[in-house]
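After this line comes subunit A, so read on.
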Amino acid sequence: MVQRGQLEHHFDYILSGNATEDLMNFKTIFNHCIDIKYREFYINDVKKGSLIFLNGMVNTKTIDLDIMKQLMDCEENLFKEPELLAEDIKNIVHNKLIYSSQMCWVELFQEIVEHILSGNVALLLDGLKEVLVISAKDWDKRAIDEPATEAVIRGPREGFQETLSTNISLIRRRLKTSLLKMEEMKVGKLSNTEIVITYLEGIVNENLILEVKNRLERIEIDAVLESGYIEELIEDHSFSLFPQVLITERPDRVVGNLLEGKVGIIIDNTPFVIIVPGTFFQLLQSPEDYYQRYFVASSIRFLRLLSVVLSLLLPSLYIALTTYHQEMIPTMLLISIAAARETVPFPAFVEAFVMEVAFESLREAGVRLPRPVGQAVSIVGGLVIGQAAVEAGIVSSPLVIVVSMTGIASFIFPSFQLGLAFRFLRFPMMIAAATFGLYGILMMVLLLLMHMLSIRSFGVPYLTPLAPLRISGLKDVLVRVSWLKQSSNKSEKNKQQMGKPFIRHRQGKYK
Partner candidate 1 sequence: MGDYILPWQSSVMLKHPWVLSAFFLIIAILLSFLTWFRRTRHEQEEDSSGNQDRNME
Partner candidate 2 sequence: MEIISRHQLLTISIIYQIGTTIIFGFAAGAGRDSWLAVLISTFFGTVLVWMYTRITHLNPGLTFIECYPAQFGKVIGTPIAWLHPLLFLYIAGRIVADIKSLVPTTILPGTPPWVILLFFMVVISYGLFLGIEVMGKLAEIILPIILLIFLIEVILIISSGVVHLENLTPILDKGWGRIWSVVWPLGIIQSFGESLALALVWTLMNERARVGRTMILSSLFAGLFIAFTDAMAVVVFGEEIFKRATYPLYALVQAISVSDFIAQLDATGVIYFCFMAFLKTYIYLFATIRSIQKLTYARRSRVFIFPVVSIAFVLGMTMAPNVVEHIAVVQKVIPYDPLYLSLMMVFPFLLFCVSWIRQKNKTQQN
């Protein structure tokens, strides 16, 4: 009996061999589930059986043509002998009757129920203590589309979907090697979400795989709705602001990381794939860097690093310099800033704080508005409100420049989560700057750096290759090294990944 009040399923039923009885048991379990359909039939008027499936997750054509038709059209003499053993019945059904390419025999009630709920068809037959589970999965899917959050100018426009098998095939197509392994797990007591761990054998560190599996197995949760749940549950430091795993919607990005010895975690019903371990500099990379030309890509990388600093420090510097250290600003600039700020009744900190909050609110609102309206509102709203505020004398125009430059800098982050972390950190930084000027900024930066230096992601220090200083790894951080110069030494590939996560293993031989 299903015990209500407990979240775990606990079926005490056993298959008896009598199709009618078994069917009754299934109907009891699936009581009040109108999407579960039953199709009872007699083969040659002798053998009783029935199909159970989830309408909406199966391809009815497959059921009609490949299963029902075969069952109805079978030989006249089939099953007419009265004393057929279970073995023989199984043999007949498996080898002569059903045309499906994916089938298996299942004994346990719990498993059969899970199969039915996954979109497979269960075939019960009188005299058999096992049930044949036939794959017939089909449901409405989103078309493979450009990933919404990670657009690139040059590169494939395929993004992951919500269906696990599609995502797996997107990865498989790019790495046609048997070394690409996909292992399956189920997480979530009520949701039974399928999770696939993928890695490249030979490049990845064995300990990493074991650790990932360990952490996933230890998860106890009712349902996994999105990869965010898993992310928080397997991270080393879930309370920290900084994401320690990489989340992406792009198959090429996943494959790139697999080639570096990282492990990918694909979760059913979400297009966001997790890649572990994730380090700070890896979160700042975009796969596009490798599709563009060498110098251009390197310059863009520099720009990105610069904007990281700007997005964090620019408003704070403005506040600190105008409040405490006016003498540091060049005289002409100081005069214009002073003139602009003359009409403003608030100190620099309040100005900046209000503008930043307004900007953040606009940004959040822009996410939820329908697309055509949303973009217009965010940009125009920002400009108009900014302009109006300046003319009303509430804020000064240098500040509008500062805030918008900060905003632009924060959009450059390839990883949305890291961008969020820095967006948030701006505010404590501004408070420190308003209270202690440059000294406050220094202390906050030290605090931040110390925190980032103490975090590890699956054993890899977060600021590798800057923190334990590895010059060989640095070349891939500051500058995008051309293919010709990247490490292609096969012996370096093995089992050293935990120490040197940034050595690229792509061959770049020039013929």
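As a selection rule, all candidates are chains of the complex that A comes from, given by their letters.
Definition applied: a residue touches a chain if its C-beta (ideal position, glycine included) is under 8 Å from a C-beta of that chain, and two chains touch if they have at least 3 such contacts; residues count from 1.
Small disclaimer: the values here were computed from a predicted structure and weren't measured.
Evaluated over the candidates 1 or 2, subunit A touches in this complex the candidate numbered 2. Taken together, the subunit A residues at the contact with candidate 2 in this complex read 324-325, 327-328, 330-331, 435-440, 442-443, 446-447, 449-451, 453-454, 461, 463, 466-469.
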